[in-house]
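Written out below as structure tokens is the structure these notes cover.
Every protein chain but one is kept in place in this view of the complex.
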Amino acid sequence: MSGEVIVFLLLSSTAILGGILMLNLKKVIHMLLAVVLTFLSLAGLYVMLSAEFVAAVQILIYSGAVTIVMIFGIMLTKHQAKEEKNKNPLRTTLVGLGIVVFFVTIYLAIRNLYFGQEATALHVNNTEQIGIKIFSYYVIPFELVSIVLLVALMGAVVLAKGEEGDEK
Amino acid sequence: MIDYAWLVPVIPFLSFFILILFRTKMQKTSGLVATIFSGLTLIYAIVIFGQLIKRQTYLAEWQWLTIGTVDISFGVLLNPLNGLMLLLVAFVSFLIHLYSIGYMDGDKRTSVFFAYLGLFTAAMLGLVMSPNLLQFYMFWELVGLGSFLLIGFYFYKNSAKKAAKKAFIMTRIGDMGLLIGLILLFWQTNSFRFADISEVILAGQMESGMITLIAILILIGAIGKSGQFPLHTWLPDAMEGPTPVSALIHAATMVAAGIYLIAVMYPLYMASNVALAIVASVGAFTALYAATIGLVQDDIKQVLAYSTISQLGYMLLAMGVLGYTAGIFHLFTHAFFKALLFLAAGAVIHAVHTQNIKQMGGLSKKMKVTSVTFLIGALAISGFPLLSGFFSKEEILAAVWANGQYGLFVIAILAAFLTSLYMFRLFFLVFEGESKKTIDKIQPTPITMKIPMIVLAFFAIFSGYLNTSWFETYLADWLASGATFLSTHHHETPLWLFFVTILLSVGGIVLAYFIYGKKRINQEDWKSSFPGVHTLLKNKYYIDEFYQLTFVKATNAIGTFFTYVEKYIIQLCMTFVKDVVQSLSKTGTKTQTGQTQTYGAVAFLGLVLIVAFYVLKGGY
């Protein structure tokens, strides 16, 4: 067993552990922290896949920004919010069953997937490669994404500000 | 000019369009506008006709539809027959427009009337220019619509409403025959074009049984349109329309469309002796049958209507005994004198405001032009020597004789005799004798009504000279040149036939004079000696009553039956279905909880089912 496999097993098991904890913890804030664990281990997996820049972005955006926003959301709503008991056990069972079937079918599909190729030069000047790609091939999507972000910013402000004459 | 021949029907259609669009604003000027438009049509038709004389045929087609490998086209076909009809329709239509200015003066819906006239003229012109059966059929229905609208023009009168409905339904029966025949013909020949159809038939590629069947079906169409027995009852009722309409549609042009149909499909009929025999029998029977009814009617327009039916029967008879040119010739001359008679009758009605001839009399002193032109028309239709009807009728009789149909010949001469009898009964009762007290005021006939009558009178006298063995048979030769399928056998008229025709005509007139003019023979005696016959004729052989009792009653019974079926069976089923759907949807609303997660779960489970199914089937 090579070192790489060990690292992979470690990272993937923490990621899945984070997910499972998220499903089973009681307090919302704890759930959020469990998800941060998943996000961090995913960043590790990205490094293993020679995507250093994406890993950095993952930590910055997900573990940082998104989580902070979520925490603010929790703070602004109910501080001690707890996940209440499910009122609809039939739906949960059905969804669980569906997920199992879904998992099995997709697993059957990807079990033998092999393309026989491997990009070997991804880690060499990774950020530079991404920059060249974005600014020479994907300029228009890039600009569009910036517009989407701007719109989302304005939308979020408008939505969160509330109507005129609100008590807050 | 001839390359734009398709414009001919467009001009009156434009008139229709303009008048219907501005019908309230053009109430006063509509007659003038419509007459100008129809005058333009006439001029254009004359120009085209002039070019057609030189070049014989003209065909222009545009592709319309492609179904599989079959192209359906529309276009313009002009040959001697079509050209003649084109000229005839445009000419009569123009005169009727002119006449209507005076006749319709003061009516509140003048512009609508002229708009309908324009529509009808356009449809009729389109009909005679059709190069294929499908286009023909469309215009055929369109003239039916024009006729329906104009019969029902006085729709506030119940009788007019009923008459319009009757005309529409009765002709529809015939149209069904034509439609079925048309479809069968398309099935057999794979084409709607007259040229292709006649080619296939002449090449003998069709079974004779099928030819006969199609010929009879098409004949049913012609019977419906031309008011032949047994579908004739709509035509007398159609006299409810304004008199110019009766003259244009129900005397000169539309009813002749049936004869025209037989003429354009003539190769079909020539290929089937059975069909020809049926055509001839129907024609001969109708000619005699309608003439006998015409003898006893009291309504001036009814008499003329039965006379029209009788004369159309004559034409059909001519068609049935291979007298192609004779039939068309009679159609040609008949259009003039029958339009003339109707216009004169219209002038009389316009003047005295009644249609009952028993209430008229002695009008010749007060209405000189009308009485003279009516006399000319009556002489022409009776076949009085040297007038147009004489030549055309003699041609038909000669054709019947030459064909060896002696039974039909006897019927034909009998009908000819009756024709002159009832026409002169009409003439003597209306224009001669003493004036009745009931009619004091006589409205003067305006000049716009007199001109068409005089022009038509001129043609009623002289149009016969276009085709007479005395001079030159221009018309027949020209028609025959366009109809190559005809074996040109020009039969010499036996000399005695002239005398027979003259004798019949004059005999009828003299008899009418003695009965109705001099009253030397008491008509009441006749009535009392044959009471049964008189009532039978008076009631038009009870055909209407027969239809009422059989078809109408039966249809009503079926209708009542199905009302109950609808009420108790269909509605029950519908209620059941409705209840099921209602309860289902009530259950359905319960699933609409508004829970996004439930919706998502259902959608996801559906996806899972589909994916799992694919996996189980082994297809990735």
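For the reader, a short list of remarks on this structure follows.
So that you can tell them apart, the chains are marked A and B in the order they are listed, and the count of residues begins at 1 in each.
By definition in this document, a residue touches a chain if its C-beta (ideal position, glycine included) is under 8 Å from a C-beta of that chain, and two chains touch if they have at least 3 such contacts.
Keep this in mind: contacts and distances are computed from a predicted model.
Between the names "Sarcosine oxidase subunit gamma", "Phenylacetate-CoA oxygenase subunit PaaC", "Peptide/nickel transport system ATP-binding protein" or "NADH-quinone oxidoreductase subunit K", the one given in UniProt for the chain missing from this structure view is "NADH-quinone oxidoreductase subunit K". Mapped onto chain A, the footprint of the missing chain covers residues 2, 4-5, 8, 12, 15-16, 19-20, 22-23, 28, 31-32, 35, 38-39, 42, 45-46, 48-51, 53-54, 57-58, 61-62, 65-66, 69-70, 72-74, 76-78, 81, 83-84, 86-87, 91-92, 95-96, 99, 102-103, 106-107, 110-115, 117-119, 122, 126, 129-130, 133-134, 138, 141, 145, 148-149, 151-153, 155-160, 162, 166, 168.
Taking the complete complex into account, residues 592-597, 599-601, 604 of chain B touch the chain not shown.
The criterion applied here is as follows: only the chains that are shown with their structure count from here on.
Per-chain CA centroids place chain A at a distance of 84 Å from chain B. Across the complex, chain B is touched by residues 88, 91, 94-95, 98, 101-102, 105-106, 108-109 of chain A.
Listed in rising order, the residues of chain B touching chain A in the complex are 597-598, 601, 604-605, 607-608, 611-612, 614-615, 620.
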